[in-house]
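Quick one: structure below, then a few questions.
In this view, the complex is presented without one of its protein chains, the others remaining in place.
Up next is chain A:
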């Protein structure tokens, strides 16, 4: 197990370097970021040159990348154009997005798996059909539509929530945005769990468990669910990264100042330091989440052993 983890950690290094290099090059290809700083006019050449020097943009790209990576390893992610260190931006943005992701994951697990189990056990019944139809609707409607609709209905028409999230972004405020963010994944989790449960319901070990006279509850939770969760866990694990990076739309609708907001602004202002910094951390989150998922397999299925 230990050796497996080390091997996986070592594999992360080339992935990490490749991903950051790619992002770095992409942002650089977009053109000269200084040009956008002076509004609808030309920056005066002397100031522009001075700014380029300050942000290290006067050097060739490979050199910029090396200096940047060197700094990253000492914990310095550079400075955004508004003079704030990127680490400071991260310190404000990540907690918010992590909270949002937690809310979303919570909904995925609780609602998604519950619905999946219920429908999987009652295949073909009205409950199953209606939930299937519902998930189909959720999957086919884009997130921004659900988001705007819920915002308008709950926030403006009925006045149950505030249409936008305050600076503090507490868990309570993030319930609706979290639900919107989770909606599509939630539908997938339901469907995955349902299929998996329905399939395993007819397997030998379930029949054995029932034959042993185990209570129904125990058969479902210990034997059936545990074995059916492997594809679901894989999905949720990879979804963590996707939720954190892909919250741009939801964060925009509900005015949440998280990672999506910083990335969006960074891209608009062509702020290499912000974009590369945030993406780097997201890449790390993705890699670690994947590793955790793989390790969870062994917990769920004793047959899986890592050497």
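Basically, contacts are C-beta pairs under 8 Å (C-beta built on N, C-alpha and C of every residue); 3 or more make two chains touch, one makes a residue touch a chain; residues count from 1.
Throughout what follows, contacts and distances are computed from a predicted model.
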Query - Per UniProt, the name of the complex member that is left out, chosen from "Nitrate reductase", "Sodium:solute symporter", "Peptide ABC transporter substrate-binding protein" or "Multicomponent K+:H+ antiporter subunit G" - result: "Peptide ABC transporter substrate-binding protein"
Report summary line: Among A:89, A:131, A:197 or A:289, contact with the omitted chain is made only by A:89
Query raised in the report: Where does chain A touch the missing chain, residue by residue?
Result: 30-47, 49-51, 54, 81-84, 88-89, 92, 151-152, 155-156, 159, 162-164, 167, 251-255, 257, 261-262, 264-265, 267-270
